[in-house]
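For this depiction, one protein chain was excluded, whereas all remaining protein chains were kept in their positions.
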Amino acid sequence: MAKTVLAVDDSRSILQMVSFTLKGAGYTVVEATNGQEGLAQAQKQKFDLVITDLNMPIMDGLTMVQKLRASPSYKFTPILMLSTEAGADFKAKGKAAGLTGWLVKPFEPQKLLGVVKKVLG
Amino acid sequence: MFEIEKKTVTSPTGEQRLHYQVSGTIDIESIAELKRLLLEGLSSSEHLVLDWNAVEDVDFTALQLMCAFNIYAREQGKIFELKNRFTPPISEAIRRLGFMRETGCSKERKDHCLWVNSGAAKA
Partner (left out) sequence: MADLPQQAFREEAYELLAELETALLELEECPDDMEVVGQIFRAMHTIKGSGAMFGFNDISSFTHEVETVYDLVRNGQVHVNKALVEISLQARDHIQNLLDACCNGAEADLATGTELIAKLQQFMPPPEPQLQADTQLQADTPPKTVATTESHELKTYRIMFKPHPHILQNGTKISALLEELADLGTCRSIAQMTRLPSFEELDPELCYVSWNVLLTSTCDEDAIRDVFIFVEDDADLNIHLIDTGEEGEEEGQRLGDILIGRGEVTQNDIDRVLAKSKRIGEMLVDAGLVDQDQIEAALQEQTVIREIQEQRRSKKAEKMPVSSSLRVPAERLDELVNLVGEMVTVQSRLSQVAALRHDADLYSIAEEVERLTEELRDSTLNIRMLPIGSTFSKFKRLVRDIASNLCKEVDFVTAGAETELDKTVIEQLNDPLVHIMRNCMDHGIEMPDVREAQGKPRLGTVFLGAEHAGDSVIIEIRDDGKGLSTAKLREKALAKGIINAEDSLNERECYQLIFAPGFSTVEQVSGLSGRGVGMDVVKRAIAALRGSIELHSTEGAGTTVRMQIPLTLAIIESLRVTIAGASFIIPLTAVEECVELTYADIEEAHGRHLAKVRGSLVPYIPLRKAFGVSGAAPPVQQIVITRTGGRRLGFVVDHVIGEHQTVIKPLGPLYKNLRTISGGTILGDGSIALILDLAQLMHQADTLEKQVEIEHE
């Protein structure tokens, strides 16, 4: 069965690129444009992987990740964050919020697939 | 997620066995539930059989739990059997996760170890 991915980003172009890349690799993708929308989608169905942006209106990425981790069905789900930074600071904060991994923008579609495979197997 | 079908089997000699038929995937999402079921099963029966014939995939928490439970059952003086653990998908997972053994491990000698596949030749 195709693995399902929830992609959350307020940038339509990035969302489109992520979605296009993953669909091309056989994943089923559902899109959301901010943290709150992402949470709503995650409640409707259980995803195998969540990919989210950091800075978004209404609810940012880290808050969403914390809320997801607090819910029993997302306790162990891989969650990736797309961000423009990769400093130790960001990583520590991300880990504390419950991130599985991260991907620094800009990235190539191939790199995205590699990281998805790394956390999803 | 996995599902368990429980039944009690009585052998010709009158012994009672508790039989758990598992299906689906056993992984970290539901591993706490499996631990609870195993404890419950062993407290209500002298002989517990866990059948993995219909299990599609396991992660390492499942194998880790089996190792600990195998030792525990013996220490309690009870019998634990893990049936059909070398089906193709499960064998592959056991190998990938590094549990496949030739001589047992630090906790189990060869004759007790769950992951020494003495009948490997036929598989």
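List of remarks:
Per-chain numbering from 1; labels A and B assigned in written order.
One rule holds for everything that comes next: a residue touches a chain if its C-beta (ideal position, glycine included) is under 8 Å from a C-beta of that chain, and two chains touch if they have at least 3 such contacts.
The shown structure was predicted, so the numbers you read here are calculated from the model rather than taken from an experiment.
When the full complex is taken into account, the listed residue touching the unshown chain is B:T61, out of B:Q21, B:T61 or B:N117. Along subunit A, the points of touch with the absent chain fall at residues 10-14, 16-17, 20, 55-57, 69, 75-79, 82, 84-87, 89, 91, 95, 98-107, 117-121.
Interface residues of subunit B with the unshown chain, by the touch rule above, are 28, 31-32, 34-35, 39, 59-61, 63-65, 67-69, 71-72, 93, 96-99, 101-109.
Heads up, the rule we're going with is that only the chains that are shown with their structure count from here on.
Put simply, the C-alpha centre of subunit A and that of subunit B have 35 angstrom between them.
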